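Below is a structure I'd like to ask you about.
Every protein chain except one is present and positioned as in the full complex.
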Amino acid sequence: MEPKLGLPPERIARARKLAEQIVSPVQRFIDAHTTVTVERATLRLAGVDGADADGVPVPNLVVDQLKDRLEEGALKYYVNALVRTGEDVQGLNRRIAEGFRVDNLPMGDPEALEARAKQLVGAFAARVKGNRSHREAKLAKYHDRNHKPLLYVIVATGNIHEDVKQAKAAAEQGADVVAVIRTTAQSLLDYVPYGATTEGFGGTYATQENFRIMRAALDEVVDKQQRYIYLTNYASGLCMPEIAAMGALERLDMMLNDSMYGILFRDINMYRTFVDQKFSRMINAFAGVIINTGEDNYLTTSDAVEKAYTVLASQFLNERFATIAGLAPWQMGLGHAFEMDPTIPNGFLRELAQAQMAREIFPEAPLKYMPPTKFMTGDIFRGHVQDALFNFVSQMTGQGIHLLGMLTEAIHTPFMQDRFLALENAKYVMNNMADLGEEIAFKPGGRIVQRAHQVLEETVQFLESIEAVGLMDAIEQGLFADIKRPRDMGKGLDGLRPKAAGYWNPFEQYLTRELGL
Amino acid sequence: MEPKLGLPPERIARARKLAEQIVSPVQRFIDAHTTVTVERATLRLAGVDGADADGVPVPNLVVDQLKDRLEEGALKYYVNALVRTGEDVQGLNRRIAEGFRVDNLPMGDPEALEARAKQLVGAFAARVKGNRSHREAKLAKYHDRNHKPLLYVIVATGNIHEDVKQAKAAAEQGADVVAVIRTTAQSLLDYVPYGATTEGFGGTYATQENFRIMRAALDEVVDKQQRYIYLTNYASGLCMPEIAAMGALERLDMMLNDSMYGILFRDINMYRTFVDQKFSRMINAFAGVIINTGEDNYLTTSDAVEKAYTVLASQFLNERFATIAGLAPWQMGLGHAFEMDPTIPNGFLRELAQAQMAREIFPEAPLKYMPPTKFMTGDIFRGHVQDALFNFVSQMTGQGIHLLGMLTEAIHTPFMQDRFLALENAKYVMNNMADLGEEIAFKPGGRIVQRAHQVLEETVQFLESIEAVGLMDAIEQGLFADIKRPRDMGKGLDGLRPKAAGYWNPFEQYLTRELGL
Amino acid sequence: MTHIVRPYGDTLNDGAVQLSFTLPVPVGPRGREAARLFMEKLGFRHAEIVHAQALSEGFSFYVAYGRTEVSVDYDEIHIEEATGEKVYSMNEACEAIREKLGRKVVIVGACTGFDAHTVGIDAIMNMKGYNHHYGLERYQEVEAHNLGAQVPNEKLIDYALKVGADAILVSQIVTQKDVHVQNMTEFIELLQARGLRERFIVCAGGSRISNKLAVELGFDAGFGQGTYAEHVATFIIDRLAERQGRA
Partner (left out) sequence: MTHIVRPYGDTLNDGAVQLSFTLPVPVGPRGREAARLFMEKLGFRHAEIVHAQALSEGFSFYVAYGRTEVSVDYDEIHIEEATGEKVYSMNEACEAIREKLGRKVVIVGACTGFDAHTVGIDAIMNMKGYNHHYGLERYQEVEAHNLGAQVPNEKLIDYALKVGADAILVSQIVTQKDVHVQNMTEFIELLQARGLRERFIVCAGGSRISNKLAVELGFDAGFGQGTYAEHVATFIIDRLAERQGRA
C-alpha cells in the first residue's frame, strides 16, 4: 500500500526513538527479575503438567515448595529431581501431584543437570518447531484461502464443548481466527486451572486441555474448508508466560499479549507485569505466535477523539517491548479501535485517518483492528450498520486482523447467529469495496490528512512527557487512560523475585539464543 | 462539487444533441394530438370535480359525452355550459354528476367563452401560484433544516388514514419527502377515483381528497419540526396529466413523472404516453413540482452492470422531454439506482463511479437515487447493510433525492419501524461521513474513472443507434429493457385524438406562455 | 421417537430468540413494561427489552431478546414439497418427456390479476432462465408460452385451451392484504365453473407461495423462493406420466 497521508518520517522516527528510551530502563529491571509464573512457565515448557487432588497444578506445587529458592530458578530443583529419581517427566509430575517434594533433595552434578535440561529443551524445541512447521505448511497449502484482513471472532459460552460447536460453525461460515474468551475471573488467578472446563462467566477458562480440544476441533475444519483457522487465547493477567507456554505447546496461533494491559486494566502490579510480559513474548516469538496488543482498551474509558494519541503511543511502546523480546514485525498485532461516538459529524473521516495512519506507521505489522463496542446499544440494527462502517474502514486501509463487531455487543456474548451475521456483514462489505483503498487519494491538507498529522504530533509530545518522568512514574501519575497505578501496589507483587546470581533457566537461555537477543 | 472523473465534455454534449434529435420528431407528433386524460386534466384545472352515484368522476362524464368532438377540446363544451347555464363550477359539476349533458347545448359566443375561460385560468393560476409561494416561503423559513440529500420514504398501507399515521411518524423521525405509493391497479385505470379511500393493495389510491388529507397532515408536522415535508405521488399511468393537475391544486411537491415508464413497464400505448407526459410535465413545471423519473425500473429486469448505459440514455431523453415541457433543471429528479448484485467484487466501486457520473453530467438536477431492491432478500440484516452502502454512495456523490432502502424490501411494504430503521441508518451514515466526498480524489485511469468513461461511451453509442431508427421504432424493437412495445398496441390507444384545427385549450395556451415554450 | 427442538443461542435448549416490534403506546417505562409483558404472554420466561425508541408521540419500537421453553417435535414435522430429492436436469427432463410421453409438453404461464412482477415467471420460462438454470423455452421437448404481466385469469384459461396446454403456471408476487389468495382462488373457481379443473396441471409460484398454500387453494403444486425451471418441469412431467400410468 502506498502512503497517502504524507506523514513526516522524522516524527515517526522520533517517536520510535522515544519508545526505545522509555523502554530501556524498564528492560534493565526486567532482566534482573523473575516471577512465580515465569518459573511455572519454564516448568511447563519442560513438560510439567497435571494437578493434585485439590486441583492445584503441579507447576504451582513445585514453585510453592521452593519459596525463596525460586531466585535460583525452579527448573534446577525439578531437573535435579528427575536426575535423582530417574523418573521421566510424566512419572515425576504424578509423584509431585501426590505430595513428593523436590526442594529437599541433594543437588546433583551440574553437568548431569545440564545434560538432562538439554534433553528437555530439545523435546520442547522439537515440539514447538513441529507446531510451527505444521502451521506454516497448512498456511502454504491453503495460501490464498484466508481473508484479508483475517476475520476474527470470539466464542465465550463458558463451556468448552459449546465453544467447539460455535467455533466450528464460525469457521465454516468464513472466520479465519477464533478466540476463546476467558472467564471473567481468570486473569486474577495466580495459577492456570487444569483439564476441560464447562463453567465460566462471559468466557471459558484457558486450560491446556481446553486448548487441545479446541485446536483439534478447528483442525478438522481446516482441511474441510481448505483454510487455516488461527486459534487465539489470552497470555494476559497473572499467568502471562504460562499461557504462552501452553499455547506454544498446543499450537495456538495468536495470543492477546500486551506489555501494560494487566497493569492498567486488571490492577496487576507493574513490576510483575513487565517481567511476565517479556518471558511470555519470548515464548510467543519462538512459537511463531502473532501477539495482539490491547490499545483498544484505552478507548473504553477515554474518549476516542481526544485520546487517540494514547493508542498510538502505546503501539510504539508495545512495538519496542516486542522487538526486544524477539518478536518479528509480522508477529506484532498492534491494537487500535473504531470507537468514536457514532453521532459525531465526520467521525468516519477521523476513524479512516487513524486507521490509515496506523497502517503507514507500522507497515509490516498485522494490525489488530477492534470494532465499535462502547457506543453499541440495544439497537442491534444501528449496531449492525456501525459494524459495516468499521468493516469498510478496515478493508480500505488494509488492516491485518479484523475483529468482527457483533450487533449484540451491548447485550450478550455472541450467539451463533450473531457471529454469522457479523461474518456476512464483513464479507459483503469487504468484497464489494475490496480495492477502494487503491483507487482513492486524500486531499492534501484536508480533514483526513490533518487528523493523522495531529494525532502523530500529539503522540510525540505525549511520549516526550513520558520519557521525561520515566514509564513507571508515568503510570503512577495516571498518564495512561487516567488510571493511576502505584508501583508497589496491585496484584501479584508477592510473586516477584530478584534473580539470584546463580539463576539457572536453560529455556530462557535457549530462547535468547534462538531469538538472537 | 468539483468534477472528479474527467469525463470528456464533448461526449456529454454529443449525447445531449442526440437526445434532442431523438425527441424532436416525437415532439411533432405530440403537438398534433390530445388524449382523453389531457382533456380531463384540463377540465380539472378548470375546477371540474366530483363523481356520479356510480363513482364515475365528473371529468370522465364530460369527456365520455363528447366522443369525437373531443378533438376540439373538452373545455369548450364545459365552458359553454357554464356560460349557457349561468352556473358556477360547483353547480355545474353537481348537475353533470346528476346526468346533465354539455355536448348538446348550442355553442355560444367565442368571446364569452374566452372571457369565462380567462376567469377559470385566472383562478387556477392564482391557486397554484399561491401553492408555490406557500412552499417557497416555508422552504425559505426552514431553509437549512432539510437533509442533503433529501430523505425520501414511502407509505403504502392502502388506507389513507393509516398512511397519515405512518407519514407523520416518518416526518417526525427525519424524513424530508413522503411518497404515497399507489395501489397496484391504479395505473391502468382510465379515470381517477374520487374521495378518501381505505382499500388498496400495495399502495393507496391517488385521489384528490387523499392528496388533501395527506397534505394537511404533513403541514402540521412542517411547523412542529420546522422542516418542510415534500409530498409526492405518481403522475404516471393512464391519467398522468390529471394527477399532475390534482397535485398542482393540492400542493404536492414532487411527482413520479417519466416520459416512457408507462410504455415499457405498464404496457401503455406509446402515442398515448408521449402526449400525456407532455401535458402533465407542463403542469408540473408551472406548479414548481420536482419530477422523479423512473430509470431505476430498467434495472429491475436488466442487469445493472451490463445495462448501466440504458439508465444514462434514458436520463438524457427524460431531460430533453422535460426541457421542452418547460421544466427547469432543478425540477428534474432524474432517476438512477444502486442495483448491482451485492456479491460482485468491487461492485461498490462501480456504483460509486456511476453515481458520481450522473452527478457530474447533470450538475443542476436533484438526482433521484434509488436503493437496492432486486437483490434484497429475507435476510433483513444483510439488507440493512446493503442500504448502508447505498446511503454511503449517495452522500459521497452528492445526490439530491435519496429514496430510503428498507431492510424488509423483499418482504412487505414498510412497517412503521422499518421506515424508522431506514432513516436512522441514513442519518447515521450520512452524518458520520458527511464530507468524505470533498476529501477524496479518484486515481486517474483507475477502476472508478474507467467505469464512468465506459458507461458514458456506451450511452453515446446506444443513443446513436436509437437516433438511427427513431425512438418509436427503437421501442418497438425492444432496445429499452428488452421490452418490445408495438406502436399500435398497448393500453389507452383508444383515448388518443388528433387535435382538430379549432382545438381550444386556454390552459394549455396559458401554460405555454407562462413557461415560455 | 420424539426429537424436541428449541431455539439455540449459545447453549443447547436455551430457547433464545430475538424480536422486534412496535407498540401503539408512547415510549417510557410503561411502554417498556408493556413490551416485556407482551413477551411473557408469548411464552418467553426470560424477556429482556434491550432497546426502546420513540417512533412518534403514540408509537414506540422495541428490540427484545427472550428465552422460551416452547419447542417443536422435529420428528413429527411433515413436509410436502412439490418435488422430492430427485429433480431432472434440462436434458434429463427432455429425455423423460420423450420416453414417458412421446410428445411435446405445452406449458402456458403468466403473472395474473394486477400483478406485474414478471421477473419470477420469466426466470422459470424465458430462454435465459435464472442463476445459470435455463428456462422452459430452452427445453427442446417443451412448448412454452409466457403471457407476461397482468393477465386476467379468464384470458389465461382461454389461451391455455387454444394452444392445448398440458399445464398452466400462475405467478403471484404481491401478497398484501392476501390479494394473491383472492386471485388464486378465483382462478381455481373459474376452472371449476368451466369444468376444466382436471383438464390442466396447474401450478402457482412466487416468493411468498408455498406448496402447502397452493395445494390448499386447489392447485396441484406451489413453488417458492429458489425455484428453477427444473423443479417445475420435474413436477409436470411426473404428474403427466402418472396420469398416463407411466410414472
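Each chain carries a letter (A, B and C) given by its place in the written order, and its residues are counted from 1.
Here, a contact is a pair of C-beta atoms (placed from the backbone, for glycine too) under 8 Å apart; a residue touches a chain by one contact, two chains touch by 3 or more.
As the structure is a computational prediction, the values presented were derived from the model and not from experiment.
S.K.: Would you mind listing the shown chains in contact with the chain that isn't displayed?
M.R.: Hidden chain contacts in the full assembly come out as A, B, C.
S.K.: Of C:Met1, C:Ile79 or C:Ala193, which residue touches the hidden chain?
M.R.: Here the residue in touch with the unshown chain is C:Ile79.
S.K.: So one chain is hidden, and I want to know which residue out of A:Gln65, A:Asn131, A:Gln173 or A:Asn210 touches that hidden chain in the complete assembly.
M.R.: Checking the options A:Gln65, A:Asn131, A:Gln173 or A:Asn210, the one contacting the hidden chain is A:Gln173.
S.K.: In the whole complex, not just what's shown, which of C:Leu42, C:Val87 or C:Leu101 touches the removed chain?
M.R.: Final answer for the missing-chain contact: C:Leu42.
S.K.: Could you list which residues of chain C touch the chain missing from the display?
M.R.: 5-9, 12, 16-25, 29-30, 33-34, 37-38, 41-43, 48, 59, 68, 70-72, 74, 77-79, 81, 208
S.K.: Please output the residues of chain B touching the missing chain, sorted low to high.
M.R.: Residues 157, 159, 162, 166, 377-381, 408, 410-417 of chain B touch the chain that is not shown.
S.K.: Name, in rising order, the residues on chain A that touch the hidden chain in the full complex.
M.R.: 158, 165, 168-169, 172-173, 184-185, 188, 201-202, 265-267, 300-301, 374, 378, 410, 412-413, 415-417, 420
As a working rule, only the chains that are shown with their structure count from here on.
S.K.: List the centre-to-centre spacing of chain B and chain C in whole Å, with centres computed as mean CA coordinates.
M.R.: 34
S.K.: Round to the nearest whole Å and give the separation of the Cα centres of chain A and chain C.
M.R.: Computed from C-alpha means, the inter-chain centre distance equals 51 Å.
S.K.: Could you list the positions in chain A whose residues touch two or more of the other chains?
M.R.: 379, 381
S.K.: Which residue numbers or ranges of chain C touch two or more of the other chains?
M.R.: Residues 20, 53 of chain C touch two or more partner chains.
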